[in-house]
Structure formats: C-alpha cells, structure tokens
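Below: one structure, written as structure tokens.
Removed from the display is one protein chain of the complex; every other protein chain stays in position.
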Amino acid sequence: MDAIKNQILDNEGASEIDVISMTIPSRPEYVGVIRLTVSAIANRIGFNIEDIEDIKVAVAEACTNAIQHSYNDESNFYVAFEIGIDSLGVVVRDDGKGIKVEDVKEPQLGELKEGGLGIFIIKSLMDEVSFSCEIEKGTEIKMVKFLHENY
Amino acid sequence: MDAIKNQILDNEGASEIDVISMTIPSRPEYVGVIRLTVSAIANRIGFNIEDIEDIKVAVAEACTNAIQHSYNDESNFYVAFEIGIDSLGVVVRDDGKGIKVEDVKEPQLGELKEGGLGIFIIKSLMDEVSFSCEIEKGTEIKMVKFLHENY
Amino acid sequence: MSLVINKNFDEEKNVWDVALKGEVDIYTANKLKETLIDMVSEKPQDILIDASSLEYIDSTGLGVLIGALKRLKQHDKDIYIRETKINVRKIFNITGLDKIFKLEG
Partner (left out) sequence: MSLVINKNFDEEKNVWDVALKGEVDIYTANKLKETLIDMVSEKPQDILIDASSLEYIDSTGLGVLIGALKRLKQHDKDIYIRETKINVRKIFNITGLDKIFKLEG
C-alpha cells in the first residue's frame, strides 16, 4: 500500500516539478554564468524583475560560498533548479569541509565587519532557506522563492 | 607506464579545459535557458557578439533536435560546455532512437522543404562538428568554435 | 524568450502587415504557425513581415515561414520580410532562403 502511495506521489511530483541540474568548476568566473542561467529560468516561470534580481543575488551568494569553501581548486560545485508552476527552488552543493551551525548567525548590522553577510542576504531575499551538511562531506543549501499572485 | 602517461595527460587536460555540464528536461521552454547560458560562457571566453550569436543558434539547433528526438516526455537531455582558453566545445546528447547517417545530408538549398536545415546550420556556423551514436541509445553531437585572434 | 505577434490587414493595399517581436524558436514557433495559417485561410494575400524587433530565429522558425509561403504560392502570393537584424539575416543567407523570401531593407 505504502509503496503504491509513494509511487503515485512520485508521479505527481514528476509532472509538476522540472529539474535542471548543473555541475560547475569551483572558480569565481562562473558565478556570472549561473546568474544568467537562473535569471532565464526565473523569467520563464514568470517572476517579475524585482524577484528575478532577488533570486540572482541569493543564488550568487550561495555559489560564492560553495566556491570559497570547495575542497580544492579542481573541485566542482553543483546547482539544481527545481522549477515549479509557481515556485523556484535552488539547491547549491559543494564538497568542502561543511558548514557549522554556529557559523550561520545573524550579523551585527551596522558593524564594520567584512564578512558574514552572504547567508543573511540569502535569508532576506528568499522565502525559504535550509541547510544540510555532513562534516567533511560538504554543504548543501536549498532556497525557495514563490511566485505571488498579487502583482 | 601507460597508466602514468594517461594520468599526466588527464592532469594537463584538467588545467586547460573547464567543463560545465547540464541535465535538462526535454521540453521546448528550456532551449531559451540554454541559449542564455551558452551566451554567458562564450562571453566569458572572449568571443565577440557575432560569434556568440553563431554559437547560440548552433547550440539551440542541437537542443531542438535532442528535444524532438528524445525517448519520451519524461526524458532529459544533456549538454556539456568544454571551456578552453581559446575555444568552446559543446556536446549535446539525448536518449532517443539515434540519428542515421543518411539523415545528415546537405539540404537542397532554395527548395521549399520545411525540415532538414538544423544540422546544416550547425555545420555552417561552427568550426568543427561531429556525431556519435548508437542506434536505440541516442545521439551525441559535438561542436567546437575557436576564438580567432584577427579581430 | 518569448514572441509577440501583431497582425493587421491593410484594406487599402490588400496586404497583411505582421510585426514580430522577440524570438522564434521551438518554444514559440507553433504560435507563429497558427497565426500565419489563420491569416492565409482568412485572406490569401501578400504578407509583409516587419522583422525590425525580431531578435532571433532558427530552423524551427524558418520551417514555419516556408510552410506559410507554400500555401501562399498556391494563390500566387508572396512573403516579404523587412528590416531583418544582422543575425537574423545571416540565417536566411546561409540557408539560401534569402533567394526564396523577398527580403527588403
């Protein structure tokens, strides 16, 4: 019974969410490529210009972190775009040392600190943000933006 | 000995060619996304606007064929961008029935035939084009454009 | 990444005016196909395409135009394409379709 139910759920999922996935060398010059790709995808879903900007920045922040914390120069990082009818989920994964929970704290806004803003910006711009990681196995961040009807 | 040699070759390759790879649902709405992605990559390599246009069209033609000839609606197709210092290679692969050699013939230019122009356009716009396929296992087309110094 | 089609029948000159804005590719070609077929069925007259805002066309789009031209030729009518951008023009040139369609300006 449960197996059948799961299968039905899977089938439903398959028809509603399209996934585009990418593997990218962990190098700064490719963040701009991802920004354009995610803009095109968000545009296709129907997000307005302001939302597309938000998504672009948030995804770039996650890619920047993935590149900075990748295992080494020959590493790749991975991005998956989960394209729904009225939502875009973006998963960014690296093979670095993993993020520690205590790293993800609110920055002291207004303080003159050069770092610690990236994850805060992602959380500010996206509707849902979650992390999963295994120490020494890398970090995975998932962020979601919903298409709102009220515009 | 051979193993060592191969390893050296692999290492050399790794530092000269970056590969970005993508998996995309075989649906028409995503060709535009690939066009923007490949434009961004070609721009990063340093191609001029005319070359970027050529690459965009050629890659879109290959993706269009991959989508039209994919195994079914739930299929994905695959694109790999091989980024060199002065070249861009693009591989497009599908899981369809495979292309037949006799399909790839010169169109009668000037005839009023609605099909058969895609591969001809790819060959016209790119510097190198090659196919590989196994019947019932899909088609892989690889195209390369070189960055020429004379502009 | 989309296509806007504006059509209007010019009663005075007895021709169809069509402005294409955006991109004709595998995603948008069907919309163009249906529009052109409807036009030819309604009034089989010359079609003047304003391509000044057509940013992109590939073989899918060319196929649609060839299909429409075939239908028009049965009525001894033609398709005129005006003000193609340089990249669009190039696609017509390399496929030899610059000799089949009436390209102007």
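A, B and C label the chains in the order they appear, each numbered from 1.
Note that a residue touches a chain if its C-beta (ideal position, glycine included) is under 8 Å from a C-beta of that chain, and two chains touch if they have at least 3 such contacts.
Note that the structure is a prediction, hence the values are computed from the model and not measured.
Within the whole complex, the absent chain has one touching residue among A:17, A:31 or A:80, and that is A:31. When the full complex is taken into account, the listed residue touching the unshown chain is A:67, out of A:67, A:83 or A:99. In the complete assembly, the contact with the undisplayed chain comes from B:44, out of B:44, B:123 or B:137.
From the options A:57, A:80, A:104 or A:129, the residue with contact to the unseen chain in the full assembly is A:57.
For chain A, the list of residues touching the undisplayed chain reads 28-29, 31-33, 35-36, 50, 53-54, 56-57, 60-61, 64, 67-68, 107, 109-110, 112-115, 117-118, 120-121, 124-125.
Keep in mind that, in the parts below, only the chains that are shown with their structure count from here on.
Per-chain Cα centroids separate chain A from chain C by 41 Å. With each centre defined as the average position of its C-alpha atoms, the distance from chain A to chain B rounds to 27 Å.
The set of chain A residues that touch two or more partner chains comprises 40, 44.
Contacts with at least two other chains are made by residues 1 of chain C.
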